[in-house]
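Shown below is the structure under consideration.
Heads up, one of the protein chains got dropped from this complex, but the rest are sitting where they should.
Each chain carries a letter (A, B, C, D, E, F and G) given by its place in the written order, and its residues are counted from 1.
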Amino acid sequence: MATKEFKAPEMLRTGDPTGFCPGCGHGTVGRLGFEVLDEMGLLEKSISVYDVACDSLYMWAIDTDCVGTAHGRAIATAAGVKRVRKDCPVWAYVGDGASYSIGFQHTVWSAVRNENITVVIINNGVFGMTGGQMAPTTLIGQKTTSSPAGRRADVNGYPMDITKILTGQDIAYLARGSIDTVANINKTKKYIRKAFEKQMNNEGFSLVEVLAPCPTNWGLSPHDSLERIRNEVMEVFPIGEYIERGVK
Amino acid sequence: MATKEFKAPEMLRTGDPTGFCPGCGHGTVGRLGFEVLDEMGLLEKSISVYDVACDSLYMWAIDTDCVGTAHGRAIATAAGVKRVRKDCPVWAYVGDGASYSIGFQHTVWSAVRNENITVVIINNGVFGMTGGQMAPTTLIGQKTTSSPAGRRADVNGYPMDITKILTGQDIAYLARGSIDTVANINKTKKYIRKAFEKQMNNEGFSLVEVLAPCPTNWGLSPHDSLERIRNEVMEVFPIGEYIERGVK
Amino acid sequence: MLTEIICAGFGGQGILTTGILISYGAFKNGKKITWYPSYGSEMRGGTANCTIKISDGEEIASPYAKELDVLLAMNAPAIDKFEDRIKPGGYLFVNASIVPDDKKYRDDIKVVKVDTVKLAEEANNPKGGNIAMIGVILKKTGLLTLEQFEASIIKYFTDKGKEKFNDANIAALRVGYNSVQ
Amino acid sequence: MLTEIICAGFGGQGILTTGILISYGAFKNGKKITWYPSYGSEMRGGTANCTIKISDGEEIASPYAKELDVLLAMNAPAIDKFEDRIKPGGYLFVNASIVPDDKKYRDDIKVVKVDTVKLAEEANNPKGGNIAMIGVILKKTGLLTLEQFEASIIKYFTDKGKEKFNDANIAALRVGYNSVQ
Amino acid sequence: MAQIIYDKKRCKGCHYCVDACPKKIITVSGELNDKGYEVVEFDEAQCIGCGSCYTICPDYAITIIKED
Amino acid sequence: MAQIIYDKKRCKGCHYCVDACPKKIITVSGELNDKGYEVVEFDEAQCIGCGSCYTICPDYAITIIKED
Amino acid sequence: MADNEVIMKGNEALAEAAIRSGCRFFSGYPITPQTEILEYMSWRMEEAGGEAIQTEDELCGAYMLFGAAAAGARALSTSAGPGFSLYQEAISYLVGSDLPAVLVDVSRIGNALGDISQSQGDYELIRKGNGHGDTMVIALTPASVQEIVDDVQLAYELAEKYLHPVIILYDAAIGQMMEGVTLPEMSEHDINKFDWSVKGIEKGQHGRKITNVSYFCDNMYVGYEKYLRDKYKAITDNEQRWENVEVADAEVVCVAYGISSRVCKEAVRNARAEGIKLGLIRLKTITPFPVKAFEEIGPDCKGIEVVEMSIKGQMVDDVALATKCNIPIYGYLTSYLVPDSEKVIEVAKDILAGKAEEVL
Partner (left out) sequence: MADNEVIMKGNEALAEAAIRSGCRFFSGYPITPQTEILEYMSWRMEEAGGEAIQTEDELCGAYMLFGAAAAGARALSTSAGPGFSLYQEAISYLVGSDLPAVLVDVSRIGNALGDISQSQGDYELIRKGNGHGDTMVIALTPASVQEIVDDVQLAYELAEKYLHPVIILYDAAIGQMMEGVTLPEMSEHDINKFDWSVKGIEKGQHGRKITNVSYFCDNMYVGYEKYLRDKYKAITDNEQRWENVEVADAEVVCVAYGISSRVCKEAVRNARAEGIKLGLIRLKTITPFPVKAFEEIGPDCKGIEVVEMSIKGQMVDDVALATKCNIPIYGYLTSYLVPDSEKVIEVAKDILAGKAEEVL
């Protein structure tokens, strides 16, 4: 009798509960990464790089090798790690504030140099860790603690869409997923899997952005947060695969 | 009897000779900017922002208000100036190293915020001031002091093309000119004029990149440098208008 | 005289604002105050607290409390965390509409159970539980007179452009105040 | 004994390398040396110079020269800039293939005019003018013997993988050396 | 037939699973766990082992073992 | 007819103007200016006042006044 | 009680005071424990008719400030610990370009990320860091919300008097704390009032050049050496600020600033009540370091007690120099804990009893 198990990697199940807020998307997205690494037999060999935002809570949630670096510098740091540890899967697991504002330059330049790392970016539309300020991905009209009247295009510019920025770069892989539904979660997992496969194939830079809820700073229930992703966020940030080298 | 004069703005003609090397493109490109300002009656009101590369030599070549700021920070600085001096035409006149590597983030983010400034970027394919190291725009195969065997895509990535990066941004104007021929110089001047007009119209961010020679660090005669632009550089960096708001 | 107070409870219970209202009342009546939040990554814990120090004369040094004169506990974890720090003879005000009635307390402190939900209902101000609680505290501790506090709370909300809540707030305050025999 | 030398000329004249060759020769023959370029934004001026200090014993302090024992001037501006700094009795070696013959010099120094182009031709090494100049300097100043310098220059180019130039270089050196009576 | 292993102490009461279950057999229990979060309960008998609840749970609180 | 005003001391000897002149009336003179740059000379009589030399000169060394 | 008497968080009071001092330009990036400044500016500046920009990073924040200051505005940029480290290059540029600008560092615990607890670990960064080259800034260290407000006004005045950046340094405790405060009246700053600022010229005028001042000195660095030494000397001579509390007859003198100094003041009160002769030198500037405050120390002083929320005791060297190495220095050094006034007295007692260990 065959059995099918839906089971998180042991290291996640047996560790302490995560420090994330109820309904936070970090729990799901991080798990997808670790699941993929586990299924590829790479979890132990993996090296995760976090910065100082909510992603850093994974440092205590899973017992693998990791580096915690400065805000916005996870991608640069991961590139440094990978160049020394060429056999290890190395990923930067980071927020949208980190990757598209303070660390934006490293995001793009790691792509230009085609650093052989995987980057997973949580697009939750806010600076979660610091209490919900406007992020590069904050939608027009969205109220945050630093755009109390709602983001305005004429003042703060339009939301940063990394798929536009990296169009035309010769990188291994670029995709955007979402975790608003089970189907989308499964699709996102496939993206992340491809990203790691390409890294292990030495194809270069792979980036998967994931639309995820921050119920705390959105001031919404977890349920309503997922609705918001479906109804508002996905319209501005369409999900799908954007670059796949050879295919493109 | 009507007369037609080809005459550089008085402040350029009567000042000291510039500090640029023979055949350096900075002389021509900077002049175009000052010509346009002069023709628009704005030269005196203008505020120029330079960083510390070869562009900074203009600080001593023309006697208008200017700010010299840190390497790569001219665009951010210019944005600060403009927000205080809304009536003055403010431009950042800078190198490709400054704008696409160390200051890349400010270049893109000033575009995202649609800062109402004009940016003119000298694409000379090297870090001129520091002795000809590889720049973001260095072509594949091009030898520089920090890529003595020629730039390699697999090591240093492909040349940075700002028109790809800013595709899809809602900015006022984006164009690339060249100064390899009289015709192209005249075309470039039109681009720069449009850029300033849009600024004075409060339409927001305008950027004109200009392909220009650095004979010194290319190790070529001025004549051969212009040839190189025509034969090699322009192929990788096509000239033309890329974004014009409303038209696009 | 120095009065040390901690207000604590769940994140959404308006704890910080309650503390601010008390502080403001004291300040507007000539006292020196400090108000200090627990801030930052504690956010995710879902709990909140703030420390208030009120002085009649001397400058206040540290904003941290040493020995509490008053603990305002809006939930049970707040009691577990801070009860020890109340000075003998000090006050513990308990939000009785959440905290189980059979909870045990130190016997060298004065425990005052306040059914904030009931008081708010009585005042016809469903959001007025915290202000009613302040009313109770004023009456019990004599920190400020009712009139003093009424003036300050009216000014507070009026300055914020929220004068339309003034009547309801005063009602809640009085209900709380008068609920104490 | 401390010998202070400046080599100066146009950017493309191989000034810095000439200085390095002299320094290397001295170093490989047991002397202490410092070599110091003019660097940075002077690049755009189109001139180049370097300062060499050679010591038989003592450590060299500053790499800057105080009083020149030798000025190697590959063009006229180099003479204008540095002639004053030559110590009385010191040497000025002039690249006579560029510097006009009627140029006036201080009369308390020894001026040696060297037609580098002619010497290079004689040696059948069109690029050998600078090395021929070194030959002249060696003979005049006795800084190193011809043999000492030959060994060092061979090693220098051999280590750089450029041994194919050795014969031509030695030829230029000897032509220069022997051109001095 | 499927087995549901529910680790209550990890649950944060987001109730994503309640929405995600196609059989609607996950319900809010009213019970609070140690951390004060309102946990859920499962009608295991009706579970089809689709794994949706596992997939959407951000806190690794659910494991599903489906025997074919 | 056009007038050419040539500011020799500004000239850096790049000789862009030599290439750019459609009439090929600008030539390298062999003369050096103060800074040691090899300056050019013009055959003014043949100048059509097109301004190409002005336009391509990076050093503001040339002014052209064309009278129609 | 007047309408401008309110209770406010230190951070928000700073923002409001800046606006009332005529600041119409703010640029910065969120970082705890000072994000309230940016959040406050994000709505308040528009009301005041100014510009508040949440920049993409600290570097842009610092260089927009640079540009705004060059244009003649009263400008502000604020950060904390790690973010303030990123300001270092720009601060050096502000110094080198003679630009008046006000910056704020709300310090938090630790090197690296550290944590967000209060701490006074940025003393050296502010007093000796300031980027490369021969830099020195003016650094004010308010100890209460009211003093923050007063110091903002002062900071702009000093910045404009010396054409020099001024940093206001306080710790998370003071930034997060609410206290009663009297706000100044609203005032406007005239961006055209300086002749050196860029604003466009009239025909025939010379252009203004905001760049390294050394370019305009006789013989460049030869002249600049004197210029800068004179400027630093003037600042050092004129701008020392401190508050001495019962120092003259004290047997132990505490030296502290910011939150620690408040605790020391309480300790002095309580110690004196016990008959212990404790005193306090409270530093209101750390640059210039108020060496003059130490002149009041009397012959009875047996030791100095440095009270500082730092691991290294970052202030100790300056105190030693201010006392000409003549008085033994002891420390009550905490990292993230606000010092306790009883412990301050205990340490003082140990010093008097010969039981304390010197820190230098």
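Here is the rule we go by: contacts are C-beta pairs under 8 Å (C-beta built on N, C-alpha and C of every residue); 3 or more make two chains touch, one makes a residue touch a chain.
Model, not experiment: these values are computed from the prediction.
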Practice problem: Considering the entire complex, write down the shown chains that touch the omitted one. | Solution: A, B, D, G
Quiz item: Of the listed residues G:26, G:170 or G:224, which contacts the missing chain in the full complex?
Solution: G:224
Quiz item: Hey, which of A:8, A:24, A:76 or A:208 is the one touching the hidden chain?
Solution: A:76
Self-check item: Residue of G:4, G:111, G:187 or G:238 in touch with the missing chain, whole complex considered
Solution: G:111
Quiz item: Which parts of chain D are in contact with the chain that was left out?
Solution: 20, 23-24, 27-28, 30, 32-37, 39-41, 58-64, 66, 159
Quiz prompt | Interface with the unshown chain - residue positions in chain A | solution = 44-47, 49, 56, 59, 62-70, 73, 76-85, 87-88, 105-106, 109, 113
Quiz prompt | chain G residues touching the omitted chain (full complex) | solution = 81-82, 84-86, 88-89, 92-93, 95-97, 107, 109-115, 117, 119, 121-122, 124-125, 127-136, 211-212, 214, 220-221, 224-225, 228-229, 232, 310-312, 314, 317-318, 320-321, 324-326, 333-336, 360
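Everything that follows uses one rule, which is that only the chains that are shown with their structure count from here on.
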Quiz item: Distance-wise, how many Å sit between the C-alpha centres of chain A and chain F, to the nearest whole number?
Solution: 60
Exercise. Two or more other chains in contact with one residue: find those residues in chain B.
Key: 20-21, 105, 109, 113
Practice problem: Would you mind listing the residues of chain G that make contact with two or more other chains? | Solution: 32, 56-57
